[in-house]
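As you look at this complex, bear in mind that one protein chain is not there, while each of the others sits in place.
Lettered A, B and C in written order, each chain numbered from 1.
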Amino acid sequence: MDAPRYDDLRALLVNCSLTPDADRSHTGRLLDVVDHLMTGAGVQVDRLHAVEHEIAPGVQPDMRGQGWERDAWPDLWPRVAAADILVIGTPLWLGEESSVCRRVVERLYAMSGELNEAGQSIFYGKVGGAVITGNEDGVKHTSMSLLFALQHLGLMIPPQADVGWLGMIGPGPSYGDPQEGETPVGFDHAFTRRNATIMSWNLMHTAAMLRRAGGLPTYGNDRDALQQGELFGYADPDPVRTQE
Amino acid sequence: MDAPRYDDLRALLVNCSLTPDADRSHTGRLLDVVDHLMTGAGVQVDRLHAVEHEIAPGVQPDMRGQGWERDAWPDLWPRVAAADILVIGTPLWLGEESSVCRRVVERLYAMSGELNEAGQSIFYGKVGGAVITGNEDGVKHTSMSLLFALQHLGLMIPPQADVGWLGMIGPGPSYGDPQEGETPVGFDHAFTRRNATIMSWNLMHTAAMLRRAGGLPTYGNDRDALQQGELFGYADPDPVRTQE
Amino acid sequence: MDAPRYDDLRALLVNCSLTPDADRSHTGRLLDVVDHLMTGAGVQVDRLHAVEHEIAPGVQPDMRGQGWERDAWPDLWPRVAAADILVIGTPLWLGEESSVCRRVVERLYAMSGELNEAGQSIFYGKVGGAVITGNEDGVKHTSMSLLFALQHLGLMIPPQADVGWLGMIGPGPSYGDPQEGETPVGFDHAFTRRNATIMSWNLMHTAAMLRRAGGLPTYGNDRDALQQGELFGYADPDPVRTQE
Partner (left out) sequence: MDAPRYDDLRALLVNCSLTPDADRSHTGRLLDVVDHLMTGAGVQVDRLHAVEHEIAPGVQPDMRGQGWERDAWPDLWPRVAAADILVIGTPLWLGEESSVCRRVVERLYAMSGELNEAGQSIFYGKVGGAVITGNEDGVKHTSMSLLFALQHLGLMIPPQADVGWLGMIGPGPSYGDPQEGETPVGFDHAFTRRNATIMSWNLMHTAAMLRRAGGLPTYGNDRDALQQGELFGYADPDPVRTQE
């Protein structure tokens, strides 16, 4: 099979590790796999190590003047806006995504009032996925939360759009940890390899499909029209039949 | 705007209410909204009231002879297989989807070994959404679980592919309950109306886009090829850099 | 250290496996560990393999005459009512508890209108825990749901009241599977051993503490009094201060 080329696509891979040094992030290593696959297909890949940036708490597009002096988000947003593919990577703590990850999701949510020229959510036309690493448990739980958030904002979620690595339950080594005389932890794990591959290609296939179709038709999702009372065929159902 | 026509699409709306009488199901009434919108666009809509069918517990395609005498699933599966659009509807109890809903998800999962002719999961080419009603809390939690399950199986999730109705926290009336001298509960709720409309159209738009593109390209997600060791460009990353 | 004796306590361990044969349930084997620890301390342990019983869907104490001919729940409830310790065991499918487990939780919830003689929820005076097995992911997610449900109903949750076993992410063997020439899968896993031990003892310690204290004082939680308007000291707070 010939690999498709996707030279016109751009991807943003956001690492929500708690670790300030990107080279020491386990999640960063699994994101490298996605980066390599996408770069190899011609996609222009941007990487963001979120904890390096002072992203203010809040749910406004710009939190400066809302009680915070500094806010990196307004400078980061154009990188999100430019991406056809948005991948959120997070480590797991107590079975949940990191606080840095929630901060990023909050600020993505802060943009949910923005519309594109067709009156759709500004996130329409993008596709989203999730990359999760931990040493014991929580990939599915965190994927549920992240993929939900992304589709809620307006991204399309391709089939099998998440990948993770976990060791056995309980403390243990993490993805990418070096092992004396052996391949680093997790690199030989067929399940993670396969899912990273499927996810990366499905994100690219779907972003390209959406791009080539000119985005999703606006009928039914044009928020300006909905705001003005357009029903797009909506009608009330019959009420629930009560007990005789 | 002219409404698009989607006469070549088929949808299956599964109601996972605990109520044996479909006419008394609150979730069923919100599914009626989706039904009306899709039928109006030419989609052939099939309805399944799951609790009417004796779906056996288990994660095999057919549980007869696995400890169970009867199993309705093998007869129901062709209706799932025929659908381009699969919508799961569920009520909420203690903030979670119903036991009937989990049973349906388990049996969908039981089919995850099946592949289409291109070696992809049998669910590729379908799109999925969720419809949830309760009287107080849990739409997002349940959407997280359902949309995750659907994308994991191989369905594509369009933007904003869920809709729900909730009253205020605490006991209260449910969606579609008749009210003396007033419109039934929830019917005048702009948020639920709007989201039902967006979701229904996005499911149709996305299913049509996928259908017209001939499905998702198989590069990277052909499980037969992956099984035979094809890497589709995958390469191990560098290991995590350890503390100096 | 001398092991405490808890001869006056009763425990009910509910296995929500999908497998009709209790001897083949992986979750059942981890429940055996809890059973052994509690039995050894003098606790009278009752075991319930839920899928063997025809528990009707619904949220009423008795679903017969509510659309269902048969309902095992009214016969099972006295076993719950008799227990000081209630442990819910479930396998994982797609990262979630089983449909059998959700059915059990729904029917526990169906009893939430029942009060004890002091006007408290009928579940007051009981303690609850969760036992979860899967082959890859989801123990914490499922514990979240189960322990939440139990505390919501009125059970007390001791510290570290859950235990699980998971292998590495992806398909793999399950807890208790025999291995040629080796100890069965998971039995040598220190984390699961330790947590099963802590959980079992904490359930017993807490149940005994609660029993010896004569249950939780009724001040503030007497639902009859609350219903009659007793405030127990409640007062409205000040409103939110709005933007100047």
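The rule we apply is simple: a residue touches a chain if its C-beta (ideal position, glycine included) is under 8 Å from a C-beta of that chain, and two chains touch if they have at least 3 such contacts.
Only a predicted model underlies this, so the values are computations on that prediction, with no experimental measurement involved.
Enquirer: Could you tell which one of A:Asp35, A:Asp71, A:Glu96 or A:Glu136 touches the chain left off the display?
Expert: A:Glu96
Enquirer: Specify the residue from the set B:Phe123, B:Phe148, B:Trp165 or B:Tyr219 that touches the hidden chain.
Expert: Here the residue in touch with the unshown chain is B:Trp165.
Enquirer: One chain isn't shown here. Among C:Pro57, C:Gly134 or C:Gly154, which residue touches it?
Expert: Per the contact definition at the top, the residue touching the missing chain is C:Gly154.
Enquirer: Determine and list the subunit B residues touching the chain excluded from the picture.
Expert: 94-95, 136-141, 144, 164-171, 189-192
Enquirer: Write the list of subunit C residues that the hidden chain touches.
Expert: Residues 1-4, 21, 23-26, 28-30, 32-33, 36-37, 40-41, 121, 123-124, 140, 143-145, 147-148, 151-162, 174-178, 183-184, 187, 193-194, 196-198, 200-202, 205-206, 209-210, 212-213, 216-222, 225-226, 230-243 of subunit C touch the chain absent from view.
Enquirer: Take the complete complex as the reference. Which residues in subunit A touch the chain that isn't displayed?
Expert: Counting only subunit A, the missing chain is touched by 18-21, 51, 57-59, 67-68, 93-100, 102-103, 105-106, 109, 145, 148-149, 152.
Everything below uses one rule, namely that only the chains that are shown with their structure count from here on.
Enquirer: Are the two sides of the subunit A and subunit C contact the same residues or different ones, given that same means over half of the numbers occur on both copies?
Expert: same
Enquirer: What is the distance in Å between the mean C-alpha positions of subunit B and subunit C?
Expert: Distance between chain centres: 29 Å.
Enquirer: If you average the Cα atoms of subunit A and of subunit C to get two centres, how far apart are those centres in Å?
Expert: Distance between chain centres, rounded to whole Å: 35 Å.
Enquirer: Please list all residues of subunit A that touch 2 or more other chains.
Expert: 140, 144
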